[in-house]
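Attaching a single structure in structure tokens format; questions to follow.
Left out: one protein chain. Kept in place: all the others.
Each chain gets a letter, A and B, in the order it is written, and its residues are counted from 1.
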Amino acid sequence: MGPRALMPRAIVTVGAVVGTLLVAATECALAQGAEKITIRFTWKLKGEYAPLFVALDKGYYKAEGLDVDLAEGSGAQTVLKLLASGNEKFGYGPAVSAAQAVSQGLPVKVVALYQTKAPMGVISFPDVALKAPKDLEGKRLAISVGETFGDMLVPFCRINNVDISKIQQIQMDASARTTQFLTRKIDVMSVYLSNEWPQIEKRAGVKFNLLRVSDFGLNLLGASMIVSNAIAEQSPETVRKLLRATAQGYRDAIADPKAAAATMAKYMKVPEEPDVLERQVEATVVSTNAPAGKPLGWQESADWQANLTLLKETGGIAELKPLATYYSNDYLK
Amino acid sequence: MDAQSAGPAAGVPIGIAGVAKSYRTARGGEVEALAEINLAIAAGEFVSVVGPSGCGKSTLMMLISGLIPATSGMITVGSRPVKGAVGNVAIVFQRDVLLDWRTVLANVLLPVEIKKLDPVVHRQKARDLLRSVGLAEFEDKYPGELSGGMRQRVAICRALVQDPGLLLMDEPFGALDALTREQMNLDLQRMWLRDRNTVLFITHSIEEAVLLSDRVVVMSSRPGRVADIVVNDLPRPRGAHTRSEPRFVEHVERIRRHFLALGVLSET
Partner (left out) sequence: MTTLAAAPPSSPTRITAWIGRNGPVLAIVAIIFAAWEAAVVALRVPDYILPSPSAIAAKIAGSWQLLMVNAFVTLEEILLGFALSVAVAIPLAIAVVYSRIFERVAFPFMVSLQTIPKVALAPILVMWLGYGIMPKVMVAFLISFFPIVINSVIGMRSAEKEMIYLVQSMGASELTTFLKIRLPKALPSIFGGLKVGMGQAVVGATVGEFIAAERGLGYLQLISQVRLDTPLLFAAVVVLSALGVLLFNAVVLVERIALPWSRVATEIAE
């Protein structure tokens, strides 16, 4: 091919490159307006996260000038460490885990609490009686590392006058619990109503007996927004905007859980059964912390004190720090 | 470096004066491999070295090549003292060590590449050498496809393509079966008669040594010394018939008696 034929090709190529660069630059400039944020969930997508997807889908974050990415995590421990190290800025998960992290000295805090009574329960097959905590005696209970109910078993039994020595605690890996339960190798198992409960019932095609722990005195802090102290100090306005938009998402989800489930389904790359998703969302919103006259997510020191005492009693935390290190309502105002 | 000609090579003389070699063992002791060796080899001479295992004949060869240093004494090759690897030397080991990943022809051309000799001229020479040993059709085959005898022939071609003034051969036919060995002896003689390089030929086989060489150096057991030098003036070209000649038998007997006396061979 001679040099003359190369000329038009060269021009076109250079033009294409320059053009692409211009477009990219423009897009960058436009995107500069919105602040890019990632909210890192502590676990994989489940109905419990629906309110945030509603906020995303309906543009509440965008309206506050935030370009939010909702991302899955692989465990509360990991996410909290990433928050502490600055690799992540915003986390969303159990406040109990955050409390443990703060006690270990990690520079994080909870800025909004969405459940003062975590939707947790114990289930059994219909033929296994489970109406009151006393029914746990004589049963085989699955216990796993990092499983909240297992950690709280001692105070639960104390509060409800259950003889803990009569409960057969069987240690197993978290991934084995469900199959062991379904094959009747264990009698009772704890679940989150906003997560596993609808899934297992659907899979087994059975309606299980359910004991809600919050009905029996075990009130644990549930889903929360956790931030690194650094971001709270550097960009308090961003935190406020985020919480405002999230609260709006929550309100919409409370009003119409079915719609919230449908919205979330759009964002799930690995689809979940729609009815399971709906039940997860319903279980989530029914226990949302929205005290009258206060912003959604407002935290009461009494709740925190009670939880921290429980954690200290069970050995979940070694050292109690001042309350103000654990949480702050400043960003809800 | 010598001239890069492709014509018949001129052999170089070797001088070995008062050469000894000792090794330090792992336990800190010293092993004397070679006691004082004195030997003069004329240009174009074919000299064999026979001796029992461990007598240091391979060591002697490595000293001459310059690849290992002598502990004492001096070696000259082509009247230049040996300091480090000698340029004009080609070695043939008992193991053919052909490179599996090169074709037969590429193997023969290895020294040409490394020494940066004239590629065109030497390519033709390589092909001629291969043809002279009957391997012309195997140029593009890989060593893995050849038998032991064929591979050793390639190794010899590789040695000869460089027009070496000195050819060092350490039991080159030791791994071959008896019939192939006899054939290789005749092939080697033919090539040497054509090129007349200096050859130092190490072998265990007394018959082989007498068949091939002008002189046979008989070595004693460790530490190796020259026990005898047998001058061998049997007429050339030598062939299968030579083995039955009376003087051949005489030379062989003389060498064998040495080994009996040394206790290397025992008739009881």
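Here is the rule we go by: a contact is a pair of C-beta atoms (placed from the backbone, for glycine too) under 8 Å apart; a residue touches a chain by one contact, two chains touch by 3 or more.
Source: prediction; values computed, not measured.
Shown chains touched by the undisplayed chain in the intact complex: A, B. The omitted chain makes contact with just one of the residues A:Ala34, A:Leu82, A:Ala230 or A:Ala306: A:Leu82.
Take subunit B: the residues that touch the chain left off the picture are 62, 65-67, 85-87, 89-91, 93, 95, 97, 99-101, 110-111, 113-115, 142-145, 162. On the side of subunit A, the interface with the absent chain consists of residues 40, 44, 71-74, 77-78, 81-82, 85, 87-88, 175, 178-179, 182-183, 199-200, 203-204, 269-270, 272, using the contact rule stated above.
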